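Report on the following structure.
Missing here: one protein chain of the complex. Every other protein chain is in place.
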Amino acid sequence: MEALNLALLGVVLALLSAGFALFSSHYSVLTRWLVIPLLGLSGLLVAVAGMQLLLSGGAVFTAELPFGLPWLAWHVRLDMLSGFFLLLIGVVCVAVAFYAPGYLREFEHGRGSMAVLGGFTGLFVAGMQLVVLADDAFLFMVAWELMSLSSYFLVTFQHENAANRRAGFLYLMMAEIGALCILLGYGVLAGNGHGFAFDAMRSAQVGGLWATVAFALAFLGFGMKAGLLPVHAWLPEAHPVAPSHISALMSGVMLKVAVYGFIRFSFDLLGGIQWSWGVAVLLVGSISALMGVLYALMQHDLKRLLAYHSVENIGIIFIGLGLSMVFEGAGHHLLAALGLVAALYHTINHALFKSLLFLGAGAVLHSSHQRDMEHMGGLLRLMPWTGLFFLVGCISIAALPPFNGFVSEWLTFQTALQAWSLENGVLRSLIPVAAAILALTGALAAACFVKVYGVSFLGQARSKQARKAREVDMGMRLGQGFLALLCLLLGVLPTTMIHLIDAIPRQLLHTGLDKAMAHGWLWLTPLGGQTASYSAGLVLLGLLAAWWLAALILRRGGVRQVRRCDAWDCGFSPLNARMQYTATAFSQPIRRVFGMLFAIDESVKHDESGQLRHSLQVGDRLWGWLYAPVIRSVLQAGRVAGRLQTGHLRNYLGWTLGTLVVLLWLIS
Amino acid sequence: MADFLSLSGWLIVLLQGILFLLGAPLLAGWIRFVKARLQNRRGARIIQPLQDLYKLFGKEALVAHTASLVFRAAPYVVFASALVAVSLVPLLATNLPSAMAADMIVLVGLLALGRFFLALAGMDVGSSFGGMGSSREMMVSALAEPAMLMAVFTLAMSAHSTNLSSVVDFNLANGLILRPSFLFALLGLMLVAVAETGRIPVDNPATHLELTMIHEAMILEYSGRHLALMEWAAQLKLMLYGVLIVNLFFPWGIATGDTAGALLMGLLAVTVKLLLLGVVVAVMETVLAKMRLFRVPQYLNLAFLLTLLGLFSHIILETGT
Partner (left out) sequence: MNMSHLPLLQQGIAVLAALVLFTSFALLAQTRLTSAIHSFAWQGAGVALVTALVAYSSHTSHLYLSAALTLGLKSLLIPWMLHRLVRQLNMERLVENIAHPAVLLLTGAALVIFSYWVSLPIEKLGLGDTRNIVAISLSVVLLGLWMMVSRRQVIAQVLGFMSMENGLFLAAVASTRGMPLVVELGVAFDVLVAAVLFGIFFFHISESIESLDVDRLNRLSEREEHS
């Protein structure tokens, strides 16, 4: 019970932080010393609550809140799944709380009101925490809307810019359509279970077609919020325009809340998972992962690139979930548990490294006022700490050992590798193809982050602002360092983390990974040592030992110092910053290989002064294929409906009368 | 499952590591030697690469003004990841204690880690060649990765394990079986190996200052011991792929116990197999011409197709319903 109270206290603190923020436009010091620390404290409390619960290994707490409608009180419930997601929300909130005071300093004298920013941040965080805690569809939807609406105001915080307003509107629209789908999904469940409480839904059996309808609605609704292809369009628009610590919260945490919703809906409430749903999820996940990383490669706006990577990583999470559903539907509960663990592990990993990267991008933005990578360069020497932490983030997201991204991808691969145990031959051949797509995605992500790091942090400064960049203050470094450390820890101690996560499949699927630590905590053996094993600690130790060995050999003979000189570059004239490979040039080979997937508009022209100008626009093909027709048809429908608008008062009264008559006829 | 605390096991791991470190330059030298003979040249001695390394270790290392710490750390990371990767591979014997630390997917991951830092180092100085090499390397490796993984998958689905030792044991236990899936996986893996180790026809390890170069462009700014480490790591990677190919698909001769006789037998077997593979590589490099960069995707497509067919034929032909 203590854990649930702690979590609720966290929600209250977040709301309090929102309340105090209202005064911060007059007393700007409040933001730094009260609003943000309260938010951090709230994060700490929910993280502790979540951790407590995960450690308890199977406890469930419920309570009824004195709010809501007279016949429909708000219920909250804290089980393993919510505990895990509370932990995730809390950890990122703590990091953001370290980071935000320094980052917001320049906003204090800007045009945007601190009250708006602080207030909606508090509401946003409280909304996310409540979604995870909700135990009935009513509270869930209220909290969901609180989260969506407050984040809309955060996206449009810098609304002087027309692009931001447009992005915000797109976000709001898609968020509402998604919410509608979720509401309808809950409607199907509530109709079967005769009640809006999750308990009623859980105990009710939804049969046949209705189950598939409910699943499809939930998949569409939660997928829209999570940013799966093809309903991802809002994500790369909305995430980059928010202030960076908000981007970190949105990309790192809010998308995960959508993942939470999906797991809660399909694994817990709906139950009776069919393997064909899993195939759909797997397919959508694979396509999202691949297309997300390909579009990310084409970007040179750092934050936009990171936003597209969120599409990729959400895709990877859904690959894991899809595999889990396929196996669960086919009756392999142990493998289903493995898939779920892989997906959840990637969920927390993505929360950590994506927040870290967004905070890093924010630090660069804060210090050099650049979002475009083509104007950065050489930042590592000017901002060594940020550079180091960003490198950790890059290695983690590129899924390289011994950092955390690798562990979850390894687990996903291991799940996919068990495809041989399926009866269905077509599934046996499709799942490896999905795994190949995952491999391609991972390698492309590595390429992308070589580009990101190489272009922005290495080499020479490409602009005056980048040359003047300075290291950010202690708080901002602490926020990033905290996340970077966690990335390393989760990469090196996978068994500890899996031991915590393992309680979730035990509660949802009644199966856990019993053999994960059969050979001691040093070895991760999800299905027993004969099948596969990975010892992150030994790999790290081996890497360090080999490094030390190489250094030791070199310390013997030879010259130990290095001499600084000009770059050789095959003997060409001295290097200048414009001779470096640009981000666009770096991704050119891949753009060419995968050319047909992009809407590329490239031209080389002479401008007025006779100089050659190269212009390149890489667009999203889905805009033309999916969104443009929808927009056109909506406009068309609007035009038809517009004919009703005659402008005569008596016509409108006539419509009212007609509606009234029809309605009376209907209810009679 | 190997005993983690067996001393003799760790001694074998150590011995394997030393053999890899010394053997890798020799294998590269052997390929060069055979290639020279095929082209009617006398060629350098086989131990020339070892001597080159020794000489480079004694030379002063030059670092450009524009280079950052990444540039100086990269050779160590690249070398360390290659060394850890090779210590996981069964060279002389299976069931080593180190084999349990990681499976084939981790092996791929370690190679990717090395490549990541190699590509970063290429970008670090800010020269145009370095960026070009990094960009191309990342494209080639991105396209090679799915094919590599499909080959791993095919092996793993037959042996029901991704542990290298288990796969080798599985093949040893079953004796010679003509498996269409293994045939395709072998061909695909060989194509991938050529691409990943930068050999002809994907990259040419012998040229500089050519617009088509990939690996050499990235390490252009290195000198002295840094260069030596980079070269050594590349040779280790070449030998790693060689050992993977010969020991996974033709494991006969490898030691399953830890007696001196068995180990000696294993050493002899793997030496002969590697020498033969070296001849194959040399012949291929003599016969084939380096291809245009944008033909490489088609080449890797073929590799992926082969491994995919390997998987399909495993499912269709080798597993019953």
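A and B label the chains in the order they appear, each numbered from 1.
Operating definition for what follows: contacts are C-beta pairs under 8 Å (C-beta built on N, C-alpha and C of every residue); 3 or more make two chains touch, one makes a residue touch a chain.
Worth saying up front: this structure is predicted, and the values here are computed from it rather than measured.
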item: Contact partner of the left-out chain, one of A:28, A:113, A:274 or A:429; value: A:429
item: Identified contact with the non-displayed chain, of B:34, B:70, B:86 or B:308; value: B:308
item: Selected residue (touches chain absent from view) among B:35, B:115, B:179 or B:215; value: B:179
item: Residue ranges of chain A at the interface with the undisplayed chain; value: 425-426, 429-430, 433, 596
item: Absent-chain interface as seen on chain B, which is shown; value: 174-175, 177-181, 183-184, 298, 301-302, 305-306, 308-309, 312-313, 315-321
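By definition in this document, only the chains that are shown with their structure count from here on.
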item: Geometric centre distance via CA averages, chain B-chain A, whole Å; value: 35
item: Interface residues, chain B side, partner chain A - complex; value: 1, 4, 57-70, 72, 75-77, 79-81, 83-84, 87, 98, 100-103, 105-106, 109-110, 112-113, 115-116, 119-120, 122-132, 134-136, 138-139, 141-146, 148-150, 153, 156-157, 160-163, 166, 208-209, 220-221, 224-225, 229, 293-294, 297, 304, 308, 311-312, 315-316, 319, 321
item: Partner chain B, residues of chain A touching it in the complex; value: 377-378, 380-381, 391, 395, 398-401, 406, 410, 413-414, 417, 419-420, 425, 428-429, 432-433, 435-437, 439-440, 442-444, 446-447, 449-451, 453-455, 457-460, 519, 523, 529-535, 538-539, 542-544, 546-547, 549-551, 553-554, 557-559, 561-570, 575, 577, 579-581, 585-590, 592-593
